[in-house]
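Just one protein chain is left out here, and the rest sit where they should.
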Amino acid sequence: MDAPLLEMRRLSVVYRTSGGPVRAVRDVDLTIRKGDIVGIVGESGSGKTSLVSAIMTLLPPKATIEGQILFGGRDLYGLDAKQRRALRGNGIATIFQDPFTAFNPVTPIGRQLVEFQHWRRDLDDGARWRRAEEMLVRVGLGDPGLRMHQYPHQLSGGIRQRIGIAAALLTDPLLLIADEPTTALDATTEMQIIELLAEARSMVDGAIVFVTHDMALVGAFCDRVAVMYAGELVEVAPVDPAFSALRHPYSRALLACDPARLPEGCREFPTIPGHVPAPFARRSGCIFEPRCGQAAPVCATTPPPAVVAGDGSIVRCHRVPA
Amino acid sequence: MSAPPFEIAPDGALVAFLRRWGRALAVLPLRLCSGWSGAVGLVLVLVVVLCAVAPDLFTGQSPTALMPKDRLQPPSWAHLLGTDQLGRDLYSRVIHGAATACRVALTSVALAAACGLLLGLCAGYGRGLLDSMLILLCDAVVSLPMILFALAAVALIGASIDGLIMIIVIFTTPTYFRVVRSQVLVLRGAEYVKAARAMGASPPFVMFRHLVPNLMGPLLVLMAMDIPAVIALESGLSFLGQGVPPPTPNWGAILGDGYTYIRQAPHIILAGGLPIIVATLGFTFLGEAMRDVLDPRMATGRFGDQR
Partner (left out) sequence: MSLVLDIQGLAVRRATGGLLARLRGTGREITIVDGIDLEIAAGTTLALVGESGSGKTTLAHAVVGLEPIAEGRVVVDGLSAEGWSQGWYGGPWRRLRRQIGVTFQDAVASLDPRMTVAASLAAPFRIHGLRGLDLRAEAARLLDQVGLPRAFLDRYPHQLSGGQARRVSIARAIALKPRLLIADEPTAGLDLSVQGEVLNLLVSLGRDLGLACLLITHNLPVARRMAGRIAIMYLGRIVETGPAEAVFANPRHPYTRALVNARGSGARALVGEAPSLASRPSGCEFAARCPEAQARCRAEAPAETSIEAGRRIRCHFPLADASPSREIAADPAAGGGLRAAAVRSKGANRRI
């Protein structure tokens, strides 16, 4: 078995603030191998944005890492700036949430797509142009010749996101990170993009990380799901249409909140009472305990152990039997 | 956690108004002194204002007493800044000149800001024909050369303090008008303005309850930064002989005299220039500190406490 593509060992992201250090991400252990499609699900305050920024090595200056992120066996934060930059265009590609700002507004698309391939020194500009045009066809844009000469503001959100996917795929990434790629799009356009991403997995010789707050999208697209709550990774489990493998109380409560999954005749919308604890108000014990419907006295005092199953799934809960 | 400086209580509009501004004025100086420039500015401005309101604290001599025998004396213990060509004590002239400078500057800035506020509100909120006409008027005024116009006006109606104030107000209102208007255009599309209109608020209600409180910050900063410019302007006009009429003590006039007698008595220029520099510096520092204190709050609406 070769080395995992991406491995996070006890990863924490700490921000320096005027009120003291704030841990946006705490002790995350996650392993992603080639061919995986992993969804990272979390609401606001879950730390998923910081986690993804840490993987992309694009954290703001006042943030530091504790623990390790290993990419292909190499410690990402042990590399110097030049090596990290080389990785960002080459090994790790990102599709961003906002297709409206991901592109330079004053340069035509074609030129930008050619520039994204600047690591391919074996190709000249003409070859890169042709490669870009082929990729546009593969993401479903009918007339690539026209698109290559257009400016971002002339295109709609759905088309821009397709081009964003094309740009990411052009770099032949080992790791493709899709950071809430459909949040800014309508439902019908969202479906098109998800279908496109599903086809794109055959074009990615590596792994895909799909970050979202929408559990239903994860169900449509991913093999495994990692659920984050208030900076901690509370569960990692395989995905099936009924999400039967999810056992953590938060995961199940979050699933139950999806209005599309409500049983018939249910007149009240379920919620999770309470609110996410502020980063500087952490307590001992389980992070979810104040809002958990199944909390036991032990949950308030001791942090839950990580129960690791044979298929690699992890649950951090006292109430889930090993 | 200190209380935010602005608040509208749901009772007694006047009481609310006083409470609001009273608290703001009390809290502001403390925040301004957090940086050295703000503290320096505050101190200088206080000195100038004190000279203006209570000149007798600083000097016992009269600024207008003529002592021809002592004309053009260099600085000495009797006359800290020397005397001018008519034998008047320059130090007391400088101190009393602060009153003139403050009166002209503060009055004209306040009037210009008030006019600019009203016109800018009408133009920005009403848009359409009224807006276009006001912009045209504003551009016309701005394109007139102020100094020449001032000289012509003085030639027509004679020199006086009120005339000077009027001229300055006419020529500085367009700046306030533009700033207020552009802010109103932005705020007009804000959700809370739409919400108020959806509830049935009339335009005056929206303008004075919602727009003005959100405009006050940038406006106050502009006013503070404008005062040194007006002081310099007034001094310039007086230097040309067309400003405040004699014998009222006036920094620009002193500077003018110093220019005439520069060979015999170079200390006069010092007496005239120094207070202008001090006042300009003080108000500029104060204005910048105010901008730092008020503006970030304008942008985000936060008063230092996080959720």
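Read from first to last, the chains carry the letters A and B; within each, the first residue is number 1.
Everything that follows uses one rule, which is that a residue touches a chain if its C-beta (ideal position, glycine included) is under 8 Å from a C-beta of that chain, and two chains touch if they have at least 3 such contacts.
In this text the structure is predicted, and so the values were computed from the model without any measurement.
Interface note: of B:His79, B:Arg181 or B:His210, the residue touching the hidden chain in the full complex is B:His210. The residue from A:Leu246, A:Ile272 or A:Cys286 that touches the chain not shown here is A:Ile272. Per the touch definition above, the residue from A:Ser53, A:Gln192 or A:Gln294 contacting the chain not shown is A:Gln192.
One chain of the complex is left out; on chain A, the residues touching it are 33, 35-37, 43-44, 156, 158-159, 186-192, 194-195, 198-199, 201-202, 213-217, 219-221, 223-224, 238, 241-242, 253-254, 257-264, 266-272, 275, 311-312. Within chain B, the residues in touch with the undisplayed chain are 4, 6-11, 190-192, 194-203, 205, 209-210, 213-214, 300-303, 305, 307.
One rule holds in what follows: only the chains that are shown with their structure count from here on.
Centre-to-centre separation of chain A and chain B, using mean CA positions: 55 Å.
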